[in-house]
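To keep things clear, I will list the structure first and then write my remarks on it.
A single protein chain has been removed from this complex, and every other one stays in its place.
Up next is chain A:
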Amino acid sequence: MNEKLTKFRFFLDYEKEEDWVNDMSKQGWHLISFNFNYFTFEKGEPGQYIYRNEMLSGLGAKDQSKEYIEFLQQSGVELVQRRFNWAYFRKNTSDGPFELYTDTSSKITYLNRIYTLFLFLMLVNLLSALTNLTGLFDYQIILGSCNLTVAILLFIPFVKVKKRRDHLKKNLDLFND
């Protein structure tokens, strides 16, 4: 058994989280599982893997993402772990560069998926906050404040994703890909 290490980290930006996981790998700590904000690493050869995370499409359409994961695996991509619609993949560094999305239009499609999800969750929490904060019971103040906090926390990555997407869209004015 190789040495293991578990770390707790909270990222608002999923790209920063991915960068961190890749930095850990460069130091010889390879992600083998995650549970919300707990990340478990296994000691290995520094820089052996490139990691990518992805928000899989459709929570309801489970079969479709299963088919997608199988497709990735057949293309030589290893699934590290999947929890709900959040997944980590990795590939050996020696296989060359590893990106899931390589052209502008597919990157935009992916960002739109995240954008819609963040927007939806933000609106649900805002609406819930509004209902609770104007409610009659004491506990609703606490619930409402929690909803408001979540909505505010979601707003930060939401704006980042929107910026990334809009930047890519501008590229399409000049470039075909």
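Everything that follows uses one rule, which is that a residue touches a chain if its C-beta (ideal position, glycine included) is under 8 Å from a C-beta of that chain, and two chains touch if they have at least 3 such contacts; residues count from 1.
One rule holds for everything that comes next: contacts and distances are computed from a predicted model.
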{"item": "Listed names \"AMP-binding protein\", \"Polar amino acid transport system permease protein\", \"PadR family transcriptional regulator\" or \"Sulfatase arylsulfatase A-like\", with the criterion being the UniProt name of the chain not displayed", "value": "\"PadR family transcriptional regulator\""}
{"item": "Selected from A:Asn2, A:Gln74, A:Ser94 or A:Thr134 as touching the chain missing from the view", "value": "A:Gln74"}
{"item": "Candidates A:Asn92, A:Thr109, A:Thr131 or A:Thr149 - the one touching the absent chain", "value": "A:Thr109"}
{"item": "Footprint left on chain A by the chain that the document does not show", "value": "54, 68, 70-72, 74-77, 96-97, 99-103, 105-106, 109-110, 176-177"}
